[in-house]
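Structure in structure tokens, see below.
All protein chains but one are shown at their positions in the complex.
For subunit A:
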Amino acid sequence: MDENPTKTNQSAHLALDIGGTLIKMVYLSSDDNCSPDSQVKVSQEESNEISDGLMKCHTGKGTLHFLKFETSKIDDCLEFISSNQLCSHGDLPDKKQPSAHDRKLIKATGGGAFKFADLFMERLGITLDKVDEMDCLVAGANSLLKANNQEAFTYMNGHKEYLQIDHNDMYPYLLVNIGSGVSMIKVEGDEKFERVSGTSVGGGTFWGLGKLLTNCKSFDELLKLSHVGNNRVIDMLVGDIYGGLDYSKIGLSSTTIASSFGKAISENKELEDYKPEDMARSLLRMISNNIGQISYLNALRFGLKRIFFGGFFIRGHEFTMDTISVAVDFWSKGEAKAMFLRHEGFLGALGAYTSYQKEGSGESMSHQLVEQLSNGVQCTGENQRLLPAEIKSQGK
């Protein structure tokens, strides 16, 4: 890119990660700037759709905002950008034909950066400056891990433990980003990484199958349902096959799941005869366990002891993290550890945001971000919920 650094810098307060299911947005607002807070209201309950989460990191210089929109409701996102004038430094967003000179650029990643490029141009006159998805994920994760000592944590049996990551001993690690699908990336350095694997059984599968099975209206509703479900009604356990006995010879206890949804086979029951919460639970375990297993197998391949899980599937959901952790622990016989990131969903968007720095504004940008992040997190502190406060946009 040979953009004028000044120009690029002008847009540096907004970056997007447009995935298959969700659009993740990171932007910086100076404290005296027109804050989007004025236009949004907090809404914890009764959200029938995926909430647009927002997390703020207040710093001395401004606030770093984290938002998400459903990809299918991209209009909301466009509206939000437009109404908050996030893409301009005074220009009106309705300016039809931006000249090449004052072309507006936004860093964007994810498949949607390609898919919706024309839409952004048409509606907002914005050129999406596409940044590679994996580059962004890695950059985002690296920034977070470096920026904040309390970014990564383990979660086992309901117990959360923050980890001190030695910045000089971060690499190599396996980054597992669970979005609609799952990408597994071996990270060996700041810009040294390789996508080594992935699976199509991811967050989209949980939500998609879950929606078909339960008629839940939102991902979060489905997740909540799974809290109260009992998967043993649906899953075929080792004990079901062995008449209540363990198959101890190969280390399978009677409560091990032998076959997910395996009990739905033999009984003369229909879909309606099963409780949605049981199915949600079974589904969640199936997918989390599967991701944990494939992640571990890939970590093993490259001798990686640390596996960081990110992406919007997790959402700080305890049962999900627990299942993934147990899977990694089980298959690795305790050798490998599953770790989670507090800013899990925004790796790509953050990565896109940090990519501004490479183009001229230089080092300061990176440091600035790191500071912003660390300050921000410290500022919002421990009392913040793991899943940041959800603020629903008022946009259409």
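Keep in mind that, in the parts below, a residue touches a chain if its C-beta (ideal position, glycine included) is under 8 Å from a C-beta of that chain, and two chains touch if they have at least 3 such contacts; residues count from 1.
Operating definition for what follows: contacts and distances are computed from a predicted model.
Peer 1: Quick one: the chain not pictured, UniProt calls it what, "Cytochrome B pre-mRNA-processing protein 6", "Pantothenate kinase 2", "Glutamyl-tRNA(Gln) amidotransferase subunit B, mitochondrial" or "Glucocorticoid receptor-like (DNA-binding domain)"?
Peer 2: Options "Cytochrome B pre-mRNA-processing protein 6", "Pantothenate kinase 2", "Glutamyl-tRNA(Gln) amidotransferase subunit B, mitochondrial" or "Glucocorticoid receptor-like (DNA-binding domain)" considered; the missing chain's recorded name is "Pantothenate kinase 2".
Peer 1: Of A:Glu79, A:Glu133 or A:Glu277, which residue touches the hidden chain?
Peer 2: Answer from the full complex: A:Glu133 touches the omitted chain.
Peer 1: Which of these, A:Asp235, A:Glu277, A:Asp322 or A:Glu344, touches the one chain of the complex that we don't see?
Peer 2: Selected residue, touching the omitted chain: A:Asp235.
Peer 1: Pick from A:Leu64, A:Ile126, A:Leu223 or A:Ile257: which residue touches the chain that isn't shown?
Peer 2: The missing chain is touched by A:Ile257.
Peer 1: Which residue numbers on subunit A touch the omitted chain?
Peer 2: Residue positions of subunit A that touch the missing chain: 19-21, 70-72, 110-112, 114-116, 132-134, 179-181, 195, 197, 199-205, 207-209, 211-213, 215, 234-236, 240-243, 245, 247, 249-250, 256-266, 270-271, 274, 279, 286, 289-290, 293-294, 297-298, 300-301, 331.
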